[in-house]
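Only a single protein chain was left out; the remaining protein chains are all shown in position.
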Amino acid sequence: METIRNLLLDGTTAVLSLLILATLVRAILGPRFTDRIIAVNVINTLVVAILAILSVRMREDFLVDVALVYALLSFLTVVVAARLVRPRRQGKDGGHKKGERRTS
Amino acid sequence: MIDAVVTAAGLALVLFGLFVFFSAVLGLYRLHYVLDRMHAAAVGDALGIFCILAGLILLHGWSLAAAKTLLIILFLWLTSPVASHLIAEMEVETVPDIRRECEVEER
Partner (left out) sequence: MPVLFFLIWLLLAGEMTLRTCLWGVAVSALLSWACRKFLGHRRRPWRGLGEIGACVSYLWYLLREILKAGFVVMRLIYTKGAQVEPKLIWFDTTLRSDRARTVLADSITLTAGTITVTAEDGRFCVHALDASLAEGIEHCEFQRRLEKLEA
């Protein structure tokens, strides 16, 4: 049971890292910047999963703390990116599209 | 005996979560537009992380690490809708013509 468990967890980690590589290719290909942000978001989720699996595989409890902090930081990434994008747009054609939709 | 059953259930959940993540990344490639791809990413965020971390909670057993893993699920489920919403808002506000990409309906 123990060896099967270790083998399966190792295999899962390996496949998850391959998925990270695939998502990275998606981030490079993505035609729009939102594509890249989504890909980065997925990579963050995958990394959290890998960290949690490693904490079970290596029997190191502190890796769970690392995963927790990583999850919070990954959320911060998206918020900062949104803050960077939005003020620039509002200066250009602020609120015009929305108002038009509201009245129609 | 009961230990083996719990371990097997945990491993099955982890493998299923792996399958969910695989479909999510496949969805990133098969769907054609950003807002559609976001749904695939949301599947990984919600269902995939839940399956994997629930399996890991079973593997951890009754310990502090399991409680922290549960905390990770809670944090991710609280933050991932906000992140998706921010990305979707960015996309709809910056795309030149949303009506070309998908049907818009007013009710």
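The chains carry the letters A and B, assigned in the order they are written, with residues numbered from 1 in each.
Simple rule for what comes next: a residue touches a chain if its C-beta (ideal position, glycine included) is under 8 Å from a C-beta of that chain, and two chains touch if they have at least 3 such contacts.
Small disclaimer: the values here were computed from a predicted structure and weren't measured.
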{"item": "Residue ranges of subunit B at the interface with the undisplayed chain", "value": "20, 23, 26-27, 30-33, 35-36, 38-40, 42-43, 46-48, 50, 64, 67-68, 71, 77, 80-82, 84-85, 88-89, 92, 98, 101-107"}
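One rule holds in what follows: only the chains that are shown with their structure count from here on.
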{"item": "Chain centre separation (subunit A, subunit B; CA means) in Å", "value": "10"}
{"item": "Contact set on subunit A toward subunit B in their complex", "value": "1, 4-5, 8-9, 12, 15-16, 19, 22-23, 26, 30, 32, 34-35, 37-39, 41-42, 45-46, 48-49, 52-53, 55-56, 61, 64-65, 67-68, 71-72, 75, 78-79, 81-82, 85-86, 89, 97, 101, 104"}
{"item": "Contacting residues of subunit B [partner subunit A, same complex]", "value": "4, 7, 11, 14-15, 17-18, 21-22, 24-25, 28-29, 34, 37-38, 41, 44-45, 48-49, 52-53, 56, 59-60, 63-65, 68-69, 71-72, 75-76, 79-80, 82-83, 86-87, 89-91, 93-95, 106"}
